[in-house]
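Right, I'll just put the structure down here and ask away after.
A single protein chain has been omitted; all remaining protein chains appear in their positions.
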Amino acid sequence: MISRLHSTSIILGLAPIVLVLALWQGLVSFGFAPAVLLPPPGYVFGRLLQQLLTWTFQQDIAATLLRLFAGFAIAVVLGVSVGIAAAANPAINAVVRPIVRVLAPLPKVALYPALLLLLGFGHGSKITLVAADALFPILLSTYYGASTVEQKLIWSAMAAGTPRYEILFKVVLPAAMPSILTGCRIGLVISCIVVFLAEMITSTDGLGHSLVTAARTFQAVDMFVPLITISLLGLILNGLLGAVRAYLLRGFPEA
Amino acid sequence: MWQVASLALKNDSFPTAIEAIRAIPDILGDRESLINILASLRRMAIGFGIAVLISIPLGLLMGRSRAVAAFFNPLLMIIYPVPKAALMPIIMLWLGVGDVTKTLVIFLGVSLPVIYHSFEGAKAVEEKMLWSGAAMGLSPAQRLVRIVLPAALPEILTGCRTGLVLALITMITSEMIARQSGAGNILFNALDMGQYDTVFAMIIIVGAMGICLDAIFERIRARLVRWSEPQFDMPLSFS
Partner (left out) sequence: MKVVPSRSSEWVRPVRPQKPASAIIEIERVSQVFQTSTRKDHVALSDISLTIDEGAFVSILGPSGCGKSTLLYVVGGFVSPTSGSAKIKGRTITGPGPDRGPVFQEFALFPWKTVLGNVMYGPRQQGVRATEAEAQSRALIEMVGLKGYEGFYPKELSGGMKQRVALARTLAYHPEVLLMDEPFGALDAHTRTRLQNDLLNIWERDRKTVLFVTHSVDEAVFLSDKVVMMSTSPGRIRDIIDIDLPRPRRRNELLLDPRYQKYVVEIERMFDESDLIGSSS
């Protein structure tokens, strides 16, 4: 029964994707859209496979992934530590809160020119932008998770003889884990988006750059390829994070 | 802090805070720049408005119907990690560089978080509350509007707040790619031409826009959901 429900929902979910592809194919086949502007899906996916085997495209992917992971990792480390510190310590909270209030709604892309001037056109400025953008959702959900930890969990651990500083690692961090991972998930999607944008703005390599190159030469097919690639990367990374989440949260209800 | 840093760096590509602030009135005083910025804001408002009008009902329906959710979820999952502003070049191919393209991109950027949060909000609505509504004779459609919508409102507004910041970001990026008009255009043209005081002045202006919009929205939100539990009060946003 459950497996049947599951398979119906898979079919249901595939339907709109198939529909989009069919519409896409239809638009081209029946001549509503010239193939120059909208290449047929078969052609695009063929091109994607072909590109995936080329060295330059692989290097583009590698460059994008490097920036993405570096920025995301910085955001996770900073976001989780600052978020927990702010939840645990009123003095740190008093310092962090106003800074976050101002910086979180700030469109970070607008800072990119400043980062370029400061850090140059290489990896540094892009990684910083990714980290700056992914930081806040992770920081905020960590803070939220850490400040809503059930008081009695902490009391139970304290009664068992856990010193105060260890409570942070032994109770607060694991108890806030569901919320932290939700933040990481949002942060990861943002990292995908931002790294691509940064590469579109200025870059000599990466997926964003290959889109811009294609756009300059009006190669519609080559514009679709990096977009589909980043979407696939996002899906794969999201799946990996989901697996990590399922493992880390195996004890939690509704994980 | 900034002032001290820039003096210490003695870097001519890094203007002092005073220089940057002095450049602000020049930009806002210039008729053309002002029109540019206002045009940006108008596109943003339209894109945001349409996105909210479509996304909230869709999200609510997804939250209350398993079938609708199963239908749309995978498609949305695929679209989610795609940078919406990156669609600009392709949409430009089809629709030109005009307002329609930019507004469409903003619409796409805002939609996803609003759909997602409406979905989550509607999903979390207490089943018993709907049963009470049904017992009082409300039709399914009435229940959606009169129970699910208000009950999910806090969550929906969180999504709208994220969407608002996203709209601003997408606006800047799309203008930066199209390079025809708007705030993003001024910002990146100045960067290309080495007018660094303008660059930093624009960053301040855009930043202030973000913070102001967020503050205004927060006011409205606080009004609308006065009844709900005090919410987590640090703003959540991303691009």
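Order as written gives the chain letters A and B; numbering starts at 1 within each chain.
Keep in mind that, in the parts below, contacts are C-beta pairs under 8 Å (C-beta built on N, C-alpha and C of every residue); 3 or more make two chains touch, one makes a residue touch a chain.
What you see is a predicted model; the values in this text were computed from it and never measured.
Novice: As a test of the contact rule: which chains in view would the missing one touch?
Specialist: A
Novice: From the list A:Leu49, A:Ala91 or A:Ala160, pick the residue that touches the absent chain.
Specialist: A:Ala160
Novice: I'm checking contacts with the chain that's been left out. Which of A:Leu12, A:Ala63, A:Ala110 or A:Met177 qualifies?
Specialist: Selected residue, touching the omitted chain: A:Met177.
Novice: Which chain A residues would touch the chain omitted from the figure, given the whole complex?
Specialist: 150, 152-153, 155-162, 171, 174-175, 177, 248-253
Going forward, only the chains that are shown with their structure count from here on.
Novice: Roughly how far is chain A from chain B, going centre to centre by Cα mean, in whole Å?
Specialist: 17
Novice: Please give the residue numbers of chain A that touch chain B in the complex, ascending.
Specialist: 8-10, 12-17, 20, 33, 37-38, 97, 100-102, 104-111, 113-114, 116-118, 133-134, 136-137, 140, 143-144, 186-187, 189-190, 192-194, 196-197, 200-201, 208, 211-212, 214-215, 218, 220, 223-224, 226-227, 230-231, 233-235, 237-238
Novice: Which chain B residues qualify as touching chain A in the complex?
Specialist: 11, 13-14, 66-67, 70-75, 77-87, 89-90, 92-94, 165, 168-169, 172-173, 176-177, 187-188, 190-191, 196, 199-200, 202-203, 206-207, 210-211, 213-214, 232, 234-239
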